[in-house]
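Let's turn to subunit A:
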Amino acid sequence: MVIIKIIKLSKDLVIGAWSLIKGLVITLKNCFIPAITLQYPAQKQPMTGRFRGLVDLHPEKCIICYQCVKICPVACLAIAHKQENNKKVISEFKYNMELCCFCGMCQQVCPTSAIYMNKIYEISVYDRDKTHINLLNPGKYIEWLNTSIK
Partner candidate 1 sequence: MLMMLIAGIAVLAFISASAMFLIWWERKVSAHIQSRFGPMRVGWHGVLQPIADAVKLLLKEDIRPAEADKLVWWLAPFFAVVPPVMAFAAIPFGKSLIPKDLNVGILYIMAISSVCVIGIFMAGWGSNNKYSLLGGMRSAAQIVSYEIPMILSMITVVMHANSLSMQKIVEAQSRHWNILHPNMLLAALVYTIAATAEVNRAPFDIPEAESELVAGFHTEYSGMKFAMFFIGEYTNLFIIAAISTTLFFGGWHGPFLPPVVWFLSKTYLCIFIWMWVRWTFPRARVDQLMAFAWKVLTPIAFVNLAITGWLLLK
Partner candidate 2 sequence: MRTNEIFMAIKTDFPEARQEEETGAVIIPKESLLKITQYLKNHRLAFDNLHCITAIDRAERVELAYTLYSISEHHGITLKIYLTAGEENVASLAELWKSANWLEREVYDLFGVIFLNHPDLRRILNPYDWKGHPLRKSYSHPEVSIKPRL
């Protein structure tokens, strides 16, 4: 009876040792496969064509239809317009970057694709009122570098 137990135990030990060695073979194999991580600040992955970064605007294309303001789930867009010799002109287009959830609904709903999402993803600010952006002034995203692939 004891011999059967010893045989069974040694069989388990051998199978166990063999499975441990198989595990070691995998890690050794991976040891020689070249590493694939990016050294982030030096190497950056260019963003794909459809990447949704910060919201941006071509002011001339906008026909002030308020579709984007209506569709935004977190209400971070706000437009004010005034009537000037029978033509509507945008007086103010505020974008609250802090609330934005980068869902891309405004970009899809805009009939003239005036509002679109650019490729900036490294967004950090020191004080909160930096997050309230006026989309009309062209130099709004200077401090965050643009990593678009174009």
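Picked so that all candidates are chains of the complex that A comes from, given by their letters.
The working rule: a residue touches a chain if its C-beta (ideal position, glycine included) is under 8 Å from a C-beta of that chain, and two chains touch if they have at least 3 such contacts; residues count from 1.
Just so we're clear, the structure is a prediction, and the values are computed from it rather than from any experiment.
Per the touch definition at the top, the candidate among 1 or 2 touching subunit A in this complex is 1. Touching candidate 1 in their complex are the following residues of subunit A: 9, 13, 20, 23-24, 26-28, 30-31, 33-37, 39.
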